[in-house]
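All protein chains but one are shown at their positions in the complex.
After this line comes chain A, so read on.
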């Protein structure tokens, strides 16, 4: 294991530690979405997945 991997791992641990309280806060305070809200999120994500598959075909 070289020093770049060790630094990457330490940086990731630091980001996880820093982001954890904000994540917990957002989980508690985010409004709940309805099934129609979730569909309006899922549909564009599916389109993006298909678009990435198209890009993979093109490369």
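Everything below uses one rule, namely that contacts are C-beta pairs under 8 Å (C-beta built on N, C-alpha and C of every residue); 3 or more make two chains touch, one makes a residue touch a chain; residues count from 1.
Quick note on the criterion: contacts and distances are computed from a predicted model.
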Which of the following is the UniProt-recorded protein name of the chain this complex doesn't show: "ABC transporter ATP-binding protein", "Modulator of FtsH protease", "Oxygen sensor histidine kinase NreB" or "ABC-2 type transport system permease protein"? "Modulator of FtsH protease"
Missing-partner contacts on chain A, residue numbers: 1, 4-5, 7-9, 11-13, 15-16, 18-20, 22-23, 26-33, 37, 40-41, 44-45, 47-49, 51-52, 55-56, 58-59
